[in-house]
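Complex shown without one protein chain; remaining protein chains in place.
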Amino acid sequence: MSTASVTAAPAETRLHRLANFWADFRQSPVAVAALAVIVVIVLMAVFAPLVAPQDPYNQETLDLFDARLEPGEIGSGGYVHWIGTDAAGRDVFSAILYGLRTSLIVGVMAGALALVLGASVGLVAAYYGGRVEALIMRVIDLQLSLPAILLALVLVAMLGQGLPQLIAALVAAQYAYFARTTHGAASAERRKDYIEAALSTPLPARQVLFRHLLPNALPPLIVVATVQVANSIALEATLSFLGLGLPLTQPSLGSLISNGFQFLLSGRYWISIYPGIALMLTVVAINLVGDQVRNVLNPRRSR
Amino acid sequence: MSEAVLRVKDLRTQFKTRAGVLKAVDGVSFEVGRGRILGLVGESGSGKSVTGYSILGLIEPPGEIAGGEVLLNGQDLTRLKSEAMRKIRGAQIAMVFQDPMMTLNPVLKIGTQMIAAVRAHDRVSRKVARGRARDALAKVGIPSPEERLDSYPHQLSGGMRQRVAIAIALLHNPAVILADEPTTALDVSIQGQILAEVRRLADETGTAFVWVTHDLAVVSSLADDICVMYAGRVVETGPAADVIASPRHPYTAGLLASVPAEHEPGTRLPQVPGSTPSLANLPPGCAFAPRCAKAGPACTTTPPVQHFEDGRTALCNYPIEPVSCQPLSSTSTTYRSAS
Partner (left out) sequence: MIGFLIQRILQALMVVIAMSVIVFLGVYAIGNPIDVMIDPASDQALRESLIQRYGFDRPLYEQYFIFMNNMLHGDLGESFIYRLPVLELILSRLPATLELALTAMMIATCLGIPLGLWAGYKPDSLSAKAIMGFSVLGFSVPTFWVGLLLIMAFAVELGWLPSGGRGPTTEVLGMQLSITSLEGWSYIILPAFNLALFKLGLLIRLTRAGTIEVMSSDFVRFARAQGLSEGKVVGLHVLKNISIPIVTVFGLELGSTLAFAVVTETVFNWPGMGKLIIDSITVLDRPVMVAYLILVVFLFVIINLVVDLIYGQLDPRIRVKAAS
């Protein structure tokens, strides 16, 4: 019994902490609604083949007779195009679901890779200190002084188009935020006496890094990660809109909007407006959730 | 005592929080006469600062004044509209805060801040306002006041900054100055200079001071009268010398016993056992009872205010018997006026 209670204790406190976090998070109805929106969006994207009435990239199901149908019209497929079709006869709703997939994959992948890269760089800087730290942080600061869109533009121009290139560009443009955040939290902890004490024992470096420095950097990292996923999605959409992101064979929300832009002035608004609404909902919802997570995790939050 | 300039009657200030209503100031009454200095004594959290803010009408939500009167020359300040109250603040009743590092805006010159203070009440030119600011600095003993006007706060020492704050409070010759622990953050020698200056100002200008502090040593050397607060209530009042010589409330006695200077070296310093209760869960009746050696069964209900024949009061069921007056240790400096 005693062993069971000992091993169960940490899990229980972790659960308890999670429950506390949720209780605090729930204080903002807006954030809860935003979280619900995100869940719905992710589910729709994951199960797109089941939800969408049409596979928008299977050429055989497309019919040019269905091109630019207005919202609510019934096409040759025999079902209602609730939000119309685009110039190639694609059901806009289906295109959005598949576009969401691409956008979310790009955003999450870029965010996760930037997190790993940035956190590693920040931890290394904080752990070694001295010249290594000075050099790394100087580079990071310089990079942060340039806007992400500019860096992404340069990289896309250099690397060319395609999914891996795009993700690489987004990671390179955004890892610096994670590095700065990690470094800030970890180096504050690094200066504490107990770390000095741990370092003077033959404890492996990774133990200090992962047991002590990383956990302290986690709360701010979670906040930055949420916001950066939204930023990645927005940045990818922007690049795709500019024609520098993903090719139309692999469309994201950005390319869908770009694709419909030329029809906007002639009044066929639905081809780009609806993908835009999906993009806006996604990005704003993630940001709202991120805001509330920041409020909850911030120890000196004042209301 | 001469006619009271400031009379606080049964003042109640509450904060509505999620944990319930906190009675930070719970029926506080005291008065202070022209040219007199009242020491408002208590530990942190006893409500003495909130009392100061309440008098000036600077309580912000979720706080509010729930009752009582603040009479300044007979006029009830709690009934005033905000603009009328603004015209009184700084002009008839002024305040000096604890930390001189924080009370002056670090990015504005001393002169800019003082001119704004002059012109808040008097429509005079900048030039005239600057002249009055310079005179006020000179009055509190700041050397080369003209140059100081062009200084930024960080260029002055802590003591100088507190003198500037007092000079600002004096700009409009107010009837009362509330000073919230103004010397706590300063070195003892600087504190001594400022206390002497304040005593002189009270005697010369007739300004009354309410000196909020937790430091009995300061009060014993400066104040004419004492008002001791505990958990939002006044527990003892009386002339400073009498209260210090012979406290009637057990809390005051405990506070006095734990002043190191009055204590035999080498022996253990007595303390008041326990700690200040949180306002969120005060014990019923006397808030001090759980820490009080003399507490009895009657203390579970709010004790009555005992009025003693010498004009002193104590909020206690079992007040300490008076001892025959004995002078304070002759080494401690006294800024109290001879009167």
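Per-chain numbering from 1; labels A and B assigned in written order.
FYI, a residue touches a chain if its C-beta (ideal position, glycine included) is under 8 Å from a C-beta of that chain, and two chains touch if they have at least 3 such contacts.
This is a predicted model, so every value here is computed, not measured.
Chemist: With respect to the chain omitted from the figure, which of B:15, B:30 or B:97 is a touching residue?
Modeler: Of the listed residues, the one touching the omitted chain is B:97.
Chemist: Can you say which of A:23, A:116 or A:158 touches the chain missing from this structure?
Modeler: Looking across A:23, A:116 or A:158, the contact with the absent chain belongs to A:158.
Chemist: Please identify which residue in A:166, A:213 or A:283 touches the non-displayed chain.
Modeler: Once the missing chain is taken into account, the touching residue is A:283.
Chemist: Looking at B:9, B:86 or B:214, which makes contact with the chain not pictured?
Modeler: Checking each option in B:9, B:86 or B:214, the one touching the absent chain turns out to be B:86.
Chemist: Kindly note down the residues of chain A that lie in touch with the hidden chain.
Modeler: Contacting residues on chain A, toward the hidden partner: 142, 145-147, 149-150, 153-160, 230, 234, 237-238, 241-244, 257, 261, 264-265, 267, 269, 272-273, 276, 279-280, 283-284, 286-288, 291.
Chemist: Quickly run down the residues of chain B that touch the omitted chain.
Modeler: Here the touching residues of chain B are 56, 58, 86-91, 94-95, 97, 99, 102-108, 112-113, 116-117, 120-121, 152, 154-155, 165, 168-169, 171.
Quick note on the criterion: only the chains that are shown with their structure count from here on.
Chemist: Whole-Å distance, chain A centre to chain B centre, using C-alpha means?
Modeler: Those two chain centres are 55 Å apart.
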